[in-house]
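Beneath this line is the structure, given in structure tokens, with notes to follow.
A single protein chain has been omitted; all remaining protein chains appear in their positions.
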Amino acid sequence: MKSYRKELWFEIPSRRGFVNITPEVGRCLAESGVQEGMLLVNAMHITASVFINDDESGLHEDYKRWLEKLAPFDPSPETYHHNRSGEDNGDAHLKRQVMGREVVVAVTDGRLDFGPWEQIFYGEFDGKRPKRVLIKIIGE
Amino acid sequence: MKSYRKELWFEIPSRRGFVNITPEVGRCLAESGVQEGMLLVNAMHITASVFINDDESGLHEDYKRWLEKLAPFDPSPETYHHNRSGEDNGDAHLKRQVMGREVVVAVTDGRLDFGPWEQIFYGEFDGKRPKRVLIKIIGE
Partner (left out) sequence: MKSYRKELWFEIPSRRGFVNITPEVGRCLAESGVQEGMLLVNAMHITASVFINDDESGLHEDYKRWLEKLAPFDPSPETYHHNRSGEDNGDAHLKRQVMGREVVVAVTDGRLDFGPWEQIFYGEFDGKRPKRVLIKIIGE
């Protein structure tokens, strides 16, 4: 069994943002030499997500507006108890649960085994600081 | 290490629907010959889900009503920017995030290692067209 590990670093200049990381993940897979196996991509931070969906800017705008409705940003410690700890990112911990922490992708013939529109995104909900994504691949 | 791959095809006759795919997934596992390992089942399309829950029709009705409340269908490009691209399925991309893209299931003694009520479902949010689910199994 082969195994491979790599970290990707991000510093998103705004509070919220989505970055298509499919090309980087594909390069990691090539580097790993794994032909058949599974690939895990996860946010290493708890106010960020990794998810798979469409690379379409209108959709990303919809996600941002929708998440803001489901879990609005509010620094007040009355709205989010988490903010009593001196943080202002209570909303970001909730948004991340909707979008998810991780994706697991099948590796077949050395490729990301994807449907026609699947792309991997890093989702940031509390940016302006350095954060990491972990890629782990196991297989043969 | 053994690895196995299969696609399941669906064409749901309505816009939304849930299909219990546990028997098909079980047949794939038997075919793979894997006794110990992990099994990934994921939607290959970005307006569909694979999830694990109860096979109870009342619950499925509840999921449909709840998702409609969280992310209502609306073809208007004002409600969902994604619909400016000529699509009318902006809502389906949001619903899919709540229900999830994939499940990973433990394989033990050649069986899906499940609790008493766990069943695997394909969840369609923009049907009436052919779509695929991927099953990937690795192990020994």
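By letter and in written order, the chains are A and B; residue numbering begins at 1 in each of them.
We take it that a residue touches a chain if its C-beta (ideal position, glycine included) is under 8 Å from a C-beta of that chain, and two chains touch if they have at least 3 such contacts.
Nothing here was measured: the structure is a model prediction, and the numbers come from that model.
**Q** With respect to the chain omitted from the figure, which of A:Ile12, A:Leu67 or A:Ile138 is a touching residue?
**A** Of all options in A:Ile12, A:Leu67 or A:Ile138, contact with the hidden chain holds for A:Ile138.
**Q** I'm checking contacts with the chain that's been left out. Which of A:Arg27, A:Arg65, A:Arg84 or A:Arg111 qualifies?
**A** A:Arg84
**Q** Residue by residue, what part of subunit A touches the chain that was omitted?
**A** Touching the missing chain: residues 1, 3, 5, 38, 40, 42-46, 70-71, 80-85, 90, 93-94, 96-98, 100-102, 104, 132, 134, 136, 138.
**Q** Tell me which stretches of subunit B touch the chain missing from the display.
**A** Those residues of subunit B that touch the unshown chain are 1, 36-38, 51-54, 56-59, 61-63, 66, 70, 98-100, 103-106, 108, 113-118, 138-140.
In the analysis below, only the chains that are shown with their structure count from here on.
**Q** Taking the mean of the CA coordinates per chain, how far is subunit A from subunit B in Å?
**A** Comparing mean C-alpha positions, subunit B is 20 Å from subunit A.
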